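Only a single protein chain was left out; the remaining protein chains are all shown in position.
And now, subunit A:
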Amino acid sequence: MTEIVLREALKRGLEEALENDPSVFMMGEDIGEYGGAYAVTDGFLKKFGPDRIKDTPISEQAFLGAGIGAAAAGLRPIVEFMSISFTLVAFDQIVNMAANLRYMSGGQISVPMVIRAPTGAGVQLGATHSQSFETWLAEVPGMKVVCPSNPYDALGLMRSAIKDKNPVLVAEPALLYGAKGEVPDEYYEVEIGKADVTREGSDITLVSYGYGMRPTNDAADVLAERGVSAEVIDLRSLSPVDLEAVVNSVKKTNRAVVVDNARRKGGVMAELAADLQQQASEWLDGPVMRVGSVDVPWPYNRGLEREVLVDKDNVLDAVAEGYGL
């Protein structure tokens, strides 16, 4: 085991794919000469050359679309967006093309492409650079969406995403690029679609993903001090979602609070809460409580942004409100 930060974990996953598979190449804005806005691809241009590390014009539709074409032809492009908010510019290509191609061609064409994008608020980038659109793309059939919260999952999920035959969005929590964690030296993968029970408990199930794991874990710590044993689940994969893992946990704890780092409305956790209500109601002692960031455009001011962002107190309030714990 080696302790590395999440950025290095992603980098390791990308680098070994570039080393081992000649059909893997990367595209994105300033990933080459500049080294990547978040330095994930720093040094790649020198090591792999401009044919495989392609700096693109600021044309999200065109280069994402070109990634789809290259994937349809059998290559394995990894396309980087500088921010997940910029995926909006290319949503037509992601949804109408990448995700639909296989179905509308009757299975003739696959799009084995990885889309990488930093996601989430917290560093005062204002309304247009702080959003979390992995929640929107998680609704789209024909593609997968993952979001790691730690270096181990980041590397394991990246390996699986690159090997996957479908379009996979890897949403990278921008606030966690520097987060440390242990990573095995030997090869492993994290299966897409499998949640991780990161803390076992018996009194209440807390579910989150990505940066949302921080307030969730913090809340679990506080609950532990109060003698409440929380089971914590990291979804890791938002599409497909491991509903079974969550239901199994609820069968044990009879209580559930789901925590979305994104805006509360219409998020991944809204979907999960509805499914839980339907599939686990007989085991639930109360309503599935749903927590998320405030439904407003992201403010710039630090104090305002912190207030909007979901935190451990929001989680604890929901636990108290729903279950009196």
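Methods note: a contact is a pair of C-beta atoms (placed from the backbone, for glycine too) under 8 Å apart; a residue touches a chain by one contact, two chains touch by 3 or more; residues count from 1.
To be clear about the criterion, contacts and distances are computed from a predicted model.
Among the names given as "NADH-quinone oxidoreductase subunit N", "L-glutamine ABC transporter ATP binding subunit", "RNA polymerase sigma-70 factor, ECF subfamily" or "Pyruvate dehydrogenase E1 component subunit alpha", UniProt records the absent chain under the name "Pyruvate dehydrogenase E1 component subunit alpha". From the set A:Gly13, A:Pro112 or A:Gly212, the residue in touch with the chain omitted from the display is A:Pro112, counting the whole complex. Here one chain is not drawn; of A:Gly69, A:Gly266 or A:Pro287, the residue touching it is A:Gly69. The chain not displayed touches subunit A at residues 25, 51, 54, 56-57, 59, 61-75, 77, 92-93, 96-97, 101-110, 112, 141-142, 144, 165-166.
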